[in-house]
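Only one protein chain is missing; all other protein chains are in place.
The letters A and B name the chains in turn, as written, and every chain counts its residues from 1.
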Amino acid sequence: MNPVAESAAVAAGANPLLPVHGAVPLSWYLILSAMLFMIGVVGVLVKRNPIVIFMSIELMLNAVNLSFIAFGRYLGNVGGQMFAIFVMAVAAAEVAVGLGILISIFRSRENINVDEINVMKG
Amino acid sequence: MNQSVLTDLQALICPLVVIVLGMIVLLLDLGTGDGPARRRLIYFVSLGGLVAAALLAVANTTIPNAGVGVTPLTHFGGGMVADRFGGLFCIVLCIIAGLAITMSDRYLEEKSLNSGEYYALILFSTSGAMLMALAYDLVNIFVGLEILSVALYILSGFARRERRSEESAVKYFLLGSFASGFLLYGMALIYGAVGIALKNTGLLQPTGTSFTNLGVIARTIQESAETGGAPITASPLFIAGVALLIVGLAFKAAIVPFHSYAPDVYEGAPTPVTAFMSAAAKVGAFAALIRVFGILLPADNASIAQAAVPFHAVLWGLAAATIVVGNVLAIRQTNIKRMLAYSSIAHAGYILVGVLASSVPGASQNAKDAVIYYLFTYTFMNLGAFAMVIWLGRDGGEYTSIADYAGLAKQQPLAAAAMAVFMLSLAGIPPAAGFLAKLYVFTSAVQAGLTGLAVLALVVSVIGVYYYLNIIVAMYFRDPVNDFSSVRAGGARAAALLSAAATLLFGFIPAGVFSPTIQRDQPTAQPILGAAEKSPLPPAVAVVSPQP
Partner (left out) sequence: MDPQALPWLVPLCPLIGFLINAFAGARLTKSPRPVVETGPLATAVTAAPSQNTGPSDGSQYDMNPAVIASGHDAAPHGATGGHGGHSGHGADVPLDKGGLGIVGGLATALVALGFVLSLMLFQAVQTAADHRVLSSAIQWMQVPSVGGMPALDLSFRLLVDPLSSLMLLIITGVGTLIHLYSMGYMSHDKGYARYFTYLNLFVFFMLLLVMGSNFLVMFVGWEGVGLASYLLIGYFYERKAATDAGKKAFIVNRIGDAALLIALFLIFQFFGTFEFFGAGGVLTEEGIAGALGNGYGSYAFIGTTAAVTLVPLLLFLGAAGKSAQIPLYVWLPDAMEGPTPVSALIHAATMVTGGVYLLARTHALFLMSPLTLTIVAVIGVTTAFLAATIALVQNDIKKVLAYSTVSQLGYMFLACGVGAFGVAMFHVTTHAFFKALLFLGAGSVIHAMDGEQDMRRMGGLRAKLPITFAAMLVGTLAISGFPLLAGFWSKDEILLSAFAGPAQNGLGSPWLWLAGFVVSGMTAFYMMRLMMKTFFGTARYDGATANYLHESPATMTLPLIVLAALSVVGGFLNAPAIGTHYFTDFLGETVGERELNAGGLGTTLLIASAALAIAVLGITFALYNRKKAGELSTDAQKQRNLLWRVLDNKWGVDQNYDRIFVRPGKRGAMYLWRTLDVRVFDGIVNGTAGLVRGLGEGIKGWQSGYVRSYALSMLVGVVLVVVASLIGLGVSLR
């Protein structure tokens, strides 16, 4: 495990201002988050349906949110949660735009396999 | 922390004006009146508003730069900063948006696209890039970047009936969001690393402190190095975070290997949109990059400059790869929009050389000035070149093949001359401004001890001369293949001629036109966190202290 995080956890325990954690240490959250992020990345790489690709990207964003919230909770800082809320708001905007683009392309092609969207190359 | 909200708003007046202008344009589009009249009204309201916004931003250019030995003048609880640097970027962005809107008038008419939404989106996108330039907190960089990007996704697919436009939107959207994921992950890692380091040094402000505030991060870097504990710059968490941040911004700036979307998107998007995004996205990204490097990795402070070291090799490699790949792939293009796309990638590489030099002590200020000058000239020559493509199109289409422009000089001598100015400038041949831009950037690179990179950039940029001059050769020495007797002209012609004039003017009197950036600081610049800031509660932190 990361020695920095470990020593930080010790220091955190000494700080009376911080909320008490449960048994789950910070590193677990971070590892989960990293795994979710990687699943998202792999999803982007292997899936052909742009909607699924986009869902994978959403997974990446939410993995990041998890990191933010875990850090925020661990450090007793609201910034992480605020950041996560910003990310969600932005992601919602992206969803709206992204679905609009995909519907528009579906209308004209009746097929939204990303591997067939390659008129332009080179 | 006595600033009223009003002062805050005043300092950020430029992006605010642009956002409100976008809303007004949307409302006007809903309003009554017949088509052409409303189009004209919206057109001129947008342009007038941008001129006003640019003039308002001029006031900001007198405020000393954050990060050059001065306490930044921050606003909105430390999240935004107003300074000369940001002011200049706002002006560049106003020019970009203004030129893009100017060149769009007849294009939109011929393609019967809705102009209200289009102009509003350009304005919103511009405001996003401005926010990136004025942001002093990673969260604001992120929000600005997303405002910029989301509007661009829509714009690149704005010609809904065209397959290429759709394709361009899909590619840009998917890859853009993908890159945002990495950017965000980097921010999360930085957030955690800074928080943990502050906790270790015992300086943790319990709730209110924003660990993504650039001032806080800068202070943390310094404090953690001085208190003897593990310096944050040795933390893998922090390094990986900054690396991912670079990735996210490099995508927007189309740096190799994150450039692959650019040629396709540029080719497919409506030409004025291509013109706009080739400049606006880059300006926003480079503004954020310089801001981040100027503050996270301040070159002027020896104790912190260490932090920049891990990234030197990375940026070196990215810049070299970008210059080489951009130029090499540009040479075999036959489509002018695609050629300009690769050329803009190559130019991103040259700018990145300047950004890299700006993180080296001693060359920092020259390099920053060089980058800003480069972005100014790049704006004019690149948007001008795209404006030429629009100018010479007609009936809802453009001549996109380079061979189409053969013999242009015989039919449209003025157009050919303007195009020649842009090509010479892009190739970096005097007296066009592009020459001086390259000269400044490469000089600052040599000053920063990056002689190898400068030589590489210089040598490879010679390849550029070949493909730029190809167009000039086609225009002047080949027989015409197309009839250019009736062309679209209109606003595109105005934008192109204006850009050509500016390109030449900047080339002839670079400093005269552009004195703000050339105000150099003293050679012995103060460290970014000077002696005054080593007091227990430096202003950067005071600004973000907890609020009730």
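By definition in this document, contacts are C-beta pairs under 8 Å (C-beta built on N, C-alpha and C of every residue); 3 or more make two chains touch, one makes a residue touch a chain.
Everything numeric in this text was worked out from a predicted model, so none of it was measured.
Student: Where the complex has a chain not shown, which of A:44, A:69 or A:87 is the residue touching it?
Tutor: Answer from the full complex: A:44 touches the omitted chain.
Student: Out of B:9, B:37, B:414 or B:455, which is the one that touches the chain we can't see?
Tutor: Final answer for the missing-chain contact: B:414.
Student: Please identify which residue in B:9, B:23, B:37 or B:331 touches the non-displayed chain.
Tutor: Of these options, the touching residue for the absent chain is B:331.
Student: Touching the hidden chain in the complete assembly: which of B:89, B:158, B:211 or B:261 does that?
Tutor: Only one listed residue reaches the unshown chain, and that is B:261.
Student: Give the residue, chosen from B:13, B:41 or B:243, that touches the chain omitted from the document.
Tutor: Considering all chains, including the one not shown, the answer is B:243.
Student: Need a quick check: the contact residues on subunit A for the chain that isn't drawn.
Tutor: Touching the missing chain: residues 41, 44-46, 48, 50, 53, 114-115, 117-122.
Student: Against the chain that's been left off, what residues of subunit B make contact? List them.
Tutor: The missing chain touches subunit B at positions 170-171, 174-175, 178-179, 182, 233-234, 236, 239-240, 242-244, 246-247, 251, 256-258, 260-261, 263-264, 309-314, 317-318, 325, 327-329, 331-332, 366, 409-415, 417, 436, 439-440, 443-444, 446-447, 463, 466, 476-477, 485-487, 489, 509-512, 515, 518, 520.
One rule holds for everything that comes next: only the chains that are shown with their structure count from here on.
Student: Which residues of subunit B touch subunit A in their complex?
Tutor: Its residues touching subunit A are 139, 142-143, 146, 150, 153-154, 157, 160-161, 163-164, 166-171, 173-174, 177-178, 180-181, 184-185, 187-189, 191-192, 195-196, 199-200, 204, 206-212, 230, 235-237, 263-264, 267-268, 332-333, 338.
Student: Mind listing the subunit A positions that touch subunit B in their complex?
Tutor: 2, 4-5, 7-8, 11-12, 15, 17-18, 30, 33, 37, 40-41, 44, 50, 53-54, 57, 60-61, 63-64, 67-68, 71-72, 74-80, 82-83, 86-87, 90, 93-94, 97-98, 100-102, 104-105, 108-109, 114, 117-122
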